[in-house]
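Data first, discussion second: the structure below is written as structure tokens.
All protein chains of the complex are present and in place, except for one that has been dropped.
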Amino acid sequence: MLTAGIDVGSSTSKAVILQDNKILSYSIIPTSAESADSAQRAFDKALDKTQFISPDDIHWIIATGYGRVVVTFAKETVTELSCHVKGANWLFPSVRTVLDMGGQDCKAIKCDGQGRLLNFTMNDKCAAGTGRFFELIAKVMDLPLSDIGELSLETDDEVRMSSTCAVFGKSEVASLMRQGRNKSDILGGVHTAVSDRIVTLLRRVGITPDLAITGGIARNIGIVKRVEKRVGCRALIPEEPQIIGALGAALFARDRASRN
Amino acid sequence: MLEEFENYRVAHHQEAKDWKSKTGGKVLGTLCCNVPEEIIHAAGMLPVRLLGEHEPTTEADLHLPTNLCPYCKSWFDQVLKGKYDYLDGMVIPNVCNIIKASYGFSKYLFKLSYVHFVDIPQSISPEGVEFFAKNIMDFKKSIEDFSGKPISDKALRHSIDVYNENRTLLDKMYTLRKKYPSVLSGSEAQSVVISSMLMPKEEHNRLLSRLIKDMEKSDKALEKRVSLFVSASILDDTDFFKLIEECGGNVVTDDMPMGSRYFYGLVDSKDEPLHALAERYLTKIACPRKMLPADRLAFSVSRMEGANINGTIIHSMRACDPHLYEYPLLRQEMEKQGLPVLFFRGEETATEREQQKSDIEAFIEMLQDQME
Partner (left out) sequence: MVQSTSAKKSLQTTLEVPVLRRKYYAQTLDDSQKGKKVAWCSNNIPSEILDAMDVTGVFLENYATVIASKRLGSGFCAAGEKVGFSQDVCGYARMLMGYVLAKNDAPEAPYGGLAKPDFLLVSANSCDSRLGWFSAMSSVLNTPLYVYDSPSQPDGASNSLVVAEHIETELRNLISFLEKQTGNKFNPDKVRRRMDISRQTSEIMYEISQLRKAVPSPMGSADMFTAVWPSMYLSGTKECEDFYKRLRAEMEERIARKIGIVPEERFRIMWSGIPFWYDMQLINYVENFGGVVALESFYRVRERRIPSQHDDPIKDMALTAVRQHGYPSGISGSIEDLLEAVEEYKINGVILSYNPSCRMLLISQTELQKALEDRGIPTLGLECDMADERTYSEGQVKTRMDAFVERLLAKNS
């Protein structure tokens, strides 16, 4: 049976095509101003990759993410909170806590052994601790986004950031650079400040091992290592951390379809 | 001389622990100028003002939301982190909502054998003073139960004298620095005041007397820095004043709880002690949570007497309702006095240095131009 999950996020839209227990294909594209259009294009791209599947072959489609309500071709919607733990727990059955950091928010989510949502807490009010914040910092420091995590680990004298606010953080970084502080030292401070906030979020829901990290942040080794250290356990990282929401949606679609 | 105050302030946890081992006495944490400390002192205990720290409030974040006074969150966090494990108890006055709530939280989360709430009237009136005197009597009884010893009238009067002496000395220090700002910087003065809230009072009186003698003897060079007046909600360390000094300014006097509001007004030593304490603590402390704007603004302006002020900085901690409501009126009053005003809404106890620094530098430059 073929099902699909569409995750329309603020920065990227993802689609996953699932055949019973196997991921056939997936896609990740930037979300344009037209979310409905992005959802369609993500879906089409994933279908194209399979080469032989057409939209009519898909039994059930579920949409998730902040733009889920505009995906008219989906049968129903499920929140990304449920989808992330569903997807992560399917990949790693031992997972009970998921940390997801998207473009504009950061979530700590708990689940049970079946990947059912137990509890969650979100930071969606403040930019500090989101993907956008790191993009900002990388820009200010004139570094590729993909490098800043590694660089943040190459310090043994990291700056102690006094601001927890993204607005102040940006100007604090700029001024530290003017003062001639080492880039790794600055990045070390930034990553530690963000990890502190992430750990607080995690502690609010309670950290039960195993912990999985999803979303773009999973590729930032500076955050991953710091969170692991503070939390005291290794984090499970999916090979493709950005598609976990869409995967969860496709799995929910599979459950729904088999019931009907 | 000044190092003694500053060293004590910086190492206040260790100092309190040393005091405990040396004397076998009890240390009680206090919040806010409104706690009648003389009662604690008369029982032979050491009152210490709870202070925050410049670090993320990772423990307090699990129990308290954001949008709260960062100072309160910070000291709360310090207690949860064990920094105040030497405390034998806490005394919490009825002041703002956060401090009031911390009474319940302290009983719920901290493992203290003694937590007492001092109910203070929230409006200033003669009837309020009478009611407050009765609550101070309750407080006295509660301390007596805790210590196992009665507090004699003589002991209480003596404590009032010791505290009055400290108030008089601090006032003298302020008079001198207002007249000759070059003799004592704002951050140094603040270090002295804060250490008074931490140190055994007799010791502080001794050191302060010597400091004042030194101040009187010093050469009193002409102050070249821009002279500022600061009205603040809570600045529990010297960082902000040091930042102002880095920018080329000097704070010569203030209106704030960790400054002049702490020591203004003597306890009437001729009156019955409990009534005298109630009178001083209710009517003399210019707290915006109780004192109405007309009197509050008059107090603030009066702190500038004897000083030559170029500009005012108003610093309110974020989410501090009493001070944030007062701000528009206070600003208007300062401007009426002909003083340019710079306003900060403090994000947290750690300085938001960069932004504040550039604002302060610009402000001082403007004032310097005006001076010429």
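Order of writing sets the chain letters: A and B. Residues in each chain are counted from 1.
FYI, contacts are C-beta pairs under 8 Å (C-beta built on N, C-alpha and C of every residue); 3 or more make two chains touch, one makes a residue touch a chain.
Note that the coordinates shown come from a computational prediction; the quantities given were computed from them, not determined experimentally.
Engineer: Touching the absent chain in the whole complex: find that residue among B:L87, B:A286 or B:A319.
Structural biologist: B:A319
Engineer: For the chain left out of this view, which of B:V27, B:L64 or B:V162 touches it?
Structural biologist: B:L64
Engineer: Of A:Y26, A:F43, A:Y66 or A:F133, which residue touches the hidden chain?
Structural biologist: Checking the options A:Y26, A:F43, A:Y66 or A:F133, the one contacting the hidden chain is A:Y66.
Engineer: Across the whole complex, list the residues on chain A that are touched by the chain not included here.
Structural biologist: Contacting residues on chain A, toward the hidden partner: 66, 77-82, 116-122, 124-125, 204, 206.
Engineer: Using the document's contact rule, name the residues of chain B that touch the chain not shown here.
Structural biologist: On the chain B side, contact with the omitted chain comes from 62-68, 94, 96-98, 100-101, 103-105, 107-108, 117, 119, 121-123, 125, 127-128, 131, 134, 288-290, 292-294, 316, 318-322, 324-329, 331, 345.
Operating definition for what follows: only the chains that are shown with their structure count from here on.
Engineer: Compute the distance, rounded to whole Å, between the mean C-alpha positions of chain A and chain B.
Structural biologist: Roughly 46 Å separates the two chain centres.
Engineer: In their shared complex, at which residues does chain A touch chain B?
Structural biologist: For chain A paired with chain B, touching residues are 162-165, 168, 171-172, 174-175, 193, 196-197, 199-200, 203-204.
Engineer: Can you list the residues on chain B that touch chain A in the complex?
Structural biologist: 54, 56, 58, 61-62, 347-348, 350-355
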